[in-house]
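Handing you a structure now.
With one protein chain withheld, the remaining protein chains of the complex are depicted in position.
Chain IDs A, B and C follow the sequence of writing; residue 1 opens each chain.
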Amino acid sequence: MKTIGVLTSGGDSPGMNAAVRAVVRFGVRNSLRIIGIQRGYCGLIDGAFKEMHFPDVAGIMERGGTILRTSRCGEFYTKEGRAKAAEQLKAAGIDGLVVIGGEGSFTGAKFLHEEHGIPIVGIPGTIDNDISQTDMCVGVDTCLNTVVDAIQNLKDTATSHERAFIVEVMGRSSGYIALCAALATGSEAAIVPEVPIDWDKLASRLLEERKRGKINCIIVVAEGAGGAFHVAKNLQDRIGYETRVTILGHIQRGGSPTAFDRILATRMGAEAVKALLEGKSCHMMALQFGKIVPVPMEQVLKEKKTLDMTLYQLAHLLS
Amino acid sequence: MKTIGVLTSGGDSPGMNAAVRAVVRFGVRNSLRIIGIQRGYCGLIDGAFKEMHFPDVAGIMERGGTILRTSRCGEFYTKEGRAKAAEQLKAAGIDGLVVIGGEGSFTGAKFLHEEHGIPIVGIPGTIDNDISQTDMCVGVDTCLNTVVDAIQNLKDTATSHERAFIVEVMGRSSGYIALCAALATGSEAAIVPEVPIDWDKLASRLLEERKRGKINCIIVVAEGAGGAFHVAKNLQDRIGYETRVTILGHIQRGGSPTAFDRILATRMGAEAVKALLEGKSCHMMALQFGKIVPVPMEQVLKEKKTLDMTLYQLAHLLS
Amino acid sequence: MKTIGVLTSGGDSPGMNAAVRAVVRFGVRNSLRIIGIQRGYCGLIDGAFKEMHFPDVAGIMERGGTILRTSRCGEFYTKEGRAKAAEQLKAAGIDGLVVIGGEGSFTGAKFLHEEHGIPIVGIPGTIDNDISQTDMCVGVDTCLNTVVDAIQNLKDTATSHERAFIVEVMGRSSGYIALCAALATGSEAAIVPEVPIDWDKLASRLLEERKRGKINCIIVVAEGAGGAFHVAKNLQDRIGYETRVTILGHIQRGGSPTAFDRILATRMGAEAVKALLEGKSCHMMALQFGKIVPVPMEQVLKEKKTLDMTLYQLAHLLS
Partner (left out) sequence: MKTIGVLTSGGDSPGMNAAVRAVVRFGVRNSLRIIGIQRGYCGLIDGAFKEMHFPDVAGIMERGGTILRTSRCGEFYTKEGRAKAAEQLKAAGIDGLVVIGGEGSFTGAKFLHEEHGIPIVGIPGTIDNDISQTDMCVGVDTCLNTVVDAIQNLKDTATSHERAFIVEVMGRSSGYIALCAALATGSEAAIVPEVPIDWDKLASRLLEERKRGKINCIIVVAEGAGGAFHVAKNLQDRIGYETRVTILGHIQRGGSPTAFDRILATRMGAEAVKALLEGKSCHMMALQFGKIVPVPMEQVLKEKKTLDMTLYQLAHLLS
């Protein structure tokens, strides 16, 4: 292994830059050439390659987004697209690839490996925390803190106006962000794709709490659980007082990464290079029991991450 | 003047608590009784009164929202409602009233004064900065910083994905927040109620910038200028690349106030009490040339705040 | 077990309030009486007790410090002091005690248990992260983010002035905060109590990096590793250019807790009550492999937490 390529793919998440920095610097320290690939799989197909040195990644760890840019690339999900990508890698002398992204990006990476034999190591970077085998993905901690701060702002207004707010947060198939945000802000309910909702029961609990004297009410809903307007429609008539909807949207993706995300990404970046050097061929770096370990990509992709129901019950018990 | 009432009314804005604290403490230091009125004009009509002392306002300056709570009270905009309010004030021995709120609240206050002779002093508290005669309203600076932080987050993602974002911010009749946020983030355009938009011209400018190599694009739009979806509809076909919409919503109202808002609110709170003691009968405290001065409420309500067109041109010139 | 007391002891750490809230609410939901004890062991000796209900802990999770207050209490480290404390507990009918604090506080708790048979469960709350058996203590994540933000500010100035900054952070016997902060900010060196420093080697590395074109330099030092002035004295002559010292001090203790700390504290608070209900008599709640588990206090106190040397090497390799 002499030359390693690195790319970011899919939705950006805070900490991706720290991972890129670690791949570049750990690689250079181990006498490798590191090639930065622009705009994810699109740049891989187009050959948008540039060698990266130590100073190219100075001062990027604290910045959100990804300096390599990213994309969702339809062409890569065709056999022809991946064949082009493999040729580009060969032409540039790239022996191994680090892919920073989510499940969709890993599925593509696995095909590329299977069809063209290119060793690939993935780093889980997504704010959804919906990737199995790893306790945390790069970006989740930052996203969660952004959401918690935003909800704290809403609580000020909710209290002042004695209103209910319904806040929609990211999470297409995973309620992790919604649940943790509800737990961390003492919100009245988390509505997540993993757990069906009994609207009558929820409404009667909210009404009881109101009677008990609670003047504000925050309900956090994952986008994958139907969205905020869906919740508002189901609740408004049942509780009979004003609700307001806020969709946090893309502000959840950005921002300077937290210490946790910077460190997680840095460790995973270094370990990904090490894994390629040690001959791993199609793995993902995972955080397990506080350690960064390689897990076969196949295992990652065939299992689904589940929600911790203890946390779910705790959030509702303490609110 | 022995007893002064204080209330917050309309939409909450960060810094209202600092104003309440200053009214209470400056009043107490001047041997006045200060009565806190709950939930704005609703509480005024209902007699939801409570005397406030020094410790009642400890530790509130740093908190968003308003500990007195607030409301939009339809009944107060009837003659009968105001008559009830006047009786409540009389019964409680309240000789003067400090109203912290926006234009709507001041209109109500002026009627109360005219119909029942109660001395009233207003403190401009609204994130819209749409009140004439004063350079700044309490809450605007905090709101603007919240918006700037949110847009900074979006810029990370916009750059990573080479996308255009259309961000809707508060401002029903005023484009102040939208314009200042655009200026402070180097956004590509501010769309405000005060200035009509030539969509073709804007689109061709954006396309030119894209050709020049600019990979991200942020357009800030005030809710009163048609809203973000309206802008997206008008732009998308003309520029021919992906746009995303984010509506910042109620997170703009909350949050711990900035130093500026705390100090402005504190000064206005103290000066409002002083104005009542000096016999002012229907005035608003205004920031003019760095000083806090009383301005007749009539003058405040009959003029409309205008946008600084130099800033508007500057924002577009430098982006 | 009918009645549980809860206190915070030693240096405060962000998240203690979330732990108190969880103890109170989880206890109440399990039909227990929960008694809040003021000012740590001082209040335990004085009988500064107050029953706490659901609303008493509303809106405290987002606040730094501890609403129960805390102290370092010399008297409790005498047998007589602890005897008084035991009497107070008995008089108040308290059957079990939750102690939120660090190693010193746990040592005291263990004596109280051994001498008077009172069941005790500890929650590790300290920003030093120097408690064995648990991956993280409540407050560490918030502290680390505060430190990272402060160093980011210093980097702006260091770069602008082409200076070296020596930043002293908390950590008497543990270099955890210093090391993680260095890793998360890409600082040039972490100086920690656990690893002896070769000043000549460090200086020559810094000089080389300067030659290579690096214009700023940040060295993070744990207070327990000699402190910032000690480092400055040893480096200044060797590197021959201006260094500046900043001691972050007590700002590291405060601030609204991060999402991680709120959730960790909440889980530990609930699990501590559960452990007492299940008959645990002298344990500490620990975060192990992502789960909250009880560990015998004896084991916690006899082992010393070690620094992860992989992280230490990584920090210096990538800077």
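Here is the rule we go by: a residue touches a chain if its C-beta (ideal position, glycine included) is under 8 Å from a C-beta of that chain, and two chains touch if they have at least 3 such contacts.
Keep in mind that what you see is a predicted model, and the values were worked out from it rather than measured.
Undergrad: Among the chains you can see, which ones touch the chain that has been omitted?
TA: B, C
Undergrad: Among C:58, C:247, C:277 or C:293, exactly one should touch the missing chain; which is it?
TA: For the chain that is not drawn, the touching residue is C:247.
Undergrad: Hey, which of C:66, C:88, C:187 or C:234 is the one touching the hidden chain?
TA: Residue touching the chain left out of view: C:66.
Undergrad: Touching the missing chain, which residues of chain C?
TA: Counting over the whole complex, chain C touches the hidden chain at residues 8, 12, 14, 16, 39, 63-66, 69-71, 146, 150, 152-157, 159-162, 165, 215, 244-255.
Undergrad: Even though one chain is hidden, which residues of chain B still touch it in the full complex?
TA: 21-22, 25-26, 29, 55, 58-59, 61-62, 135, 141, 144-145, 147-148, 152, 180-181, 183-186, 213-214, 256, 258-260, 262-263, 266-267, 270, 289-290, 311, 314, 317-318
The working rule: only the chains that are shown with their structure count from here on.
Undergrad: State which chains count as neighbours of chain A and simultaneously of chain C.
TA: none
Undergrad: Pull out every residue in chain C that's touching 2 or more other chains.
TA: none
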